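For reference, the structure discussed in these notes is given below.
Shown here: the complex without one of its protein chains, the others still in place.
Note that the chains are named A and B in the order they appear, and that numbering of residues resets to 1 at the start of each chain.
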Amino acid sequence: MKIDKEKYMPWIMASPALAIVFSLTLYPLFYSLYVSTRSFELTALWKDAFIGIENYRRALNSDLFFWSSLLKTILYALGCLSLEMPLGLGVAFLLNRAIKGRRVVRTILALPMVAAPVAVGLTWRYMYHHEFGVFNYFVRLLGITPPGWLTNLNFAMISVIIFDVWQWTPFVALVLLAGLQSLSPEPYESATIYGASMWQKFRYITLPSIRSLMTIVALLRLIDLLKLYDAVYALTRGGPGIATEVLTWYLYKIGFKFWWLGYASAIALMFQYLVIILSVITIEKMAKL
Amino acid sequence: MVMVGKTTERIVATVLMYLAVVVVMAATLFPLVWMFITSFKKETDVLTFPPTFVFEPTFDNFIYAFTKSKPPLSLALTNSLIIGACTVALVVPISALAAYSFARFNVGGGHLQFYILTVKMFPAIAAIIPYFIIFRELGLLDHVLSLIILNTLFNLPFAIWLLFGFFREIPQDLEESAMIEGCSKFGAFRDIVLPLIAPGLAVTAIFSTIFTWNEFLFAFILSRARAVTAPVAVAGFWTQRGILWGPLSAAATICIVPMFIFALLIQRYIVRGLTFGAVK
Partner (left out) sequence: MSSERTKMETAILALVIIAILISAGTLFYVMSIVGQLTPLAAIPEGLAELTAAERDLAKALADLGVDIAAIEERLEKVEEAVKPPPPTPTPPSAKKVVWATIAGFYSDWAEAISKDFTAKTGIEVEVVDIDYGLLYEREGLEMAGKTGAFDIITIETLWLPEWAAAGFLEPLNDYIAKTPAEEIEFDDFEEFLAMQLSWKGNVFGLPYYTFAMGVFYRADLFEDPDIKALYYEKYGRELRTPNHEMDWDEFYDIVKFFDEDVDDSIVPYGVGMMAGRFPHIADEWMAMLWGLGGDHFHDDWSIAVNDPIGVDAMTRYVKFLKHAPPGALESGYDAVVAQFQEGLVPVTMAFYLDQWPNVVKTEELIPGAKVGVDTPVGGLGYQGCFALGMCADSKNKDATWEFLKWLAGPEGQYSFAKGGGSSCRKSVLLNSEFATAESRPFTGHFKALHETFELMEGLPKPYIFSLPEAGKLYVEMMIHCSLAATGTVDPKTAMDLLADSYATILGWYPSLSPPEDWVPPE
């Protein structure tokens, strides 16, 4: 008996996780696949019928809003990522020095992530407000015409990005800080002796060492950014117009306002596939850094 | 001459560095401080043109948030704490075991691990109906247990991924020598490796807690009156007067406090813990 247990121990160890994951994800997956081939509308069940790939075809061929929301999602994700990664790295470097009060700083940095997104999002919405918001108050003090943070078509996306950067750069910063702090000082000392510049030290010593960590962080952020919902809900509800209507928001309308679960499932499955592809690409790209 | 130049350089650098830190802190804190201030404002002071900085503070918002909000904020906070505690209690051991089996024994050849990651990629919106059906059949709608189960599921990918990294950092020699001396696989795991990644466990615990605490969509869908969580209660301040910014801010401030304390206690482990998993 003991031998058997030993042999299968790895599987036994993995079994609780696998049990939970499989038991709870297989049904939704198959349900979505099944429903995506039907004209299923939750509040009008008499319309249910098999329609094959019609849902997929419709989304790809005739749905302008689908493509526009997809585009926005990708723009948004890339926009945030391209800001959060360098900023996070910068802050990590900053905090890597022996600064007094490091602990307090680190705790404070964690606060934006810890606050309930809905509440914080609404607070930002109110800060962004053209008349009543505090940002425009300061802008007016400087004598500049206040921008429409959430009312200007071009600005709106930027405002949402700023919010997300505020909230999640600390995550990147803290993780990368940990990475930096574990680096041993020896390579740096030898490099200084050989007269290497700061940039060279960064490029050839630091960067390779924390590359895998940066990949993990970038990947996790990317997946979360593509699934963005809370920020849009709190700040713009997809507006102005459809300037910030990202895919999850569009999906929400289709699935919960229109109750077209068939169509929604089709889009969701296509989206998941897209995320998988993007994740793989990210991993490749980061490996080349 | 050179020495003086160097010292000045260093002083300037230090000053700039501290300045940068102050700027970062200010940017991080400003919105939160604004929210904190708003929770003390009277209703008519909130949406003003121009914004009110000096005003008569009042505690009414906090009283309102606790006594007059429906669903009751205290219930929501308690639920969130229960769900958070139970989720973490489940996630940490389960993910540790699974991550170990992936790291050391490559269970499933990497495919199972990738499948677990793709769980995270499926848009929640499309998954709501199936989960609604599942929990309805189980009779667990509006019950804390359903949220515990779902949150455990949602945190497992992140936890397994993270701990996988930590386990890979630790050289296998210790376990091998232990096993030569007759230790079982599980014994090696429990007695040798686990203590070494205790900080990693702490990190997983705190991030799982944070994500569970902030989870809104499923908490809203699967709860009615009894199993409401903090984010759902905070969102409930939209009234016929409009958004009740005062009580909303008060409620949000209250909700941050437990997490803040938690973060304060654990923060040194975050850095120390992530250290181990990081570099390769």
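One rule holds for everything that comes next: contacts are C-beta pairs under 8 Å (C-beta built on N, C-alpha and C of every residue); 3 or more make two chains touch, one makes a residue touch a chain.
Everything numeric in this text was worked out from a predicted model, so none of it was measured.
Which shown chains does the chain we cannot see touch?
In the entire complex, chains touched by the missing one are A, B.
For the chain not shown, which residue from A:158, A:191 or A:242 touches it across the whole complex?
A:242
Among B:77, B:162, B:188 or B:252, choose the residue that contacts the chain missing from this document, as touch is defined above.
B:77
Give the residue, chosen from A:15, A:37, A:96 or A:151, that touches the chain omitted from the document.
Once the missing chain is taken into account, the touching residue is A:151.
Per the definition of touch given earlier, which of B:103, B:178 or B:244 contacts the omitted chain?
Checking the options B:103, B:178 or B:244, the one contacting the hidden chain is B:244.
Footprint of the hidden chain on subunit B, which residues?
44, 47-49, 63-64, 66-68, 70-72, 74-75, 77-78, 81-82, 84-85, 132-133, 136, 141-142, 192, 195-196, 198-199, 201-202, 220-221, 224-225, 235-244, 258, 261-262, 265-266, 269
Which subunit A residues touch the hidden chain?
That gives, for subunit A, the contact residues 39, 41-47, 58, 125, 128-132, 148, 150-151, 153, 236-243, 253, 256-260.
Convention: only the chains that are shown with their structure count from here on.
For subunit A and subunit B, let me know how many angstrom lie between their CA-based centres, rounded off.
15
Applying the document's contact rule, which stretches of subunit B touch subunit A when the two form their complex?
17-18, 20-21, 24-25, 27-29, 31-32, 34-35, 38, 46-51, 93-95, 97-98, 100-102, 104-105, 107-108, 112, 115-131, 133-134, 149-150, 152-153, 156, 158, 160-161, 165, 184-186, 189, 210, 213-214, 216-217, 230-231, 234-235, 243, 245, 248-249, 251-252, 255-256, 259-260, 263-264, 267-268, 270-276, 278-280
Along subunit A, where are the residues that touch subunit B in the complex?
Its residues touching subunit B are 5-6, 9-11, 13-14, 16-18, 20-21, 24-25, 27-29, 31-32, 42, 91, 94-95, 97, 99, 103, 105-120, 122-124, 126-127, 129, 131-134, 137, 140, 166, 170, 174-175, 177-179, 181-183, 209-210, 212-213, 216, 220, 223, 226-227, 229-230, 247-248, 251-252, 255-256, 261, 264-265, 267-269, 271-272, 275-276, 279.
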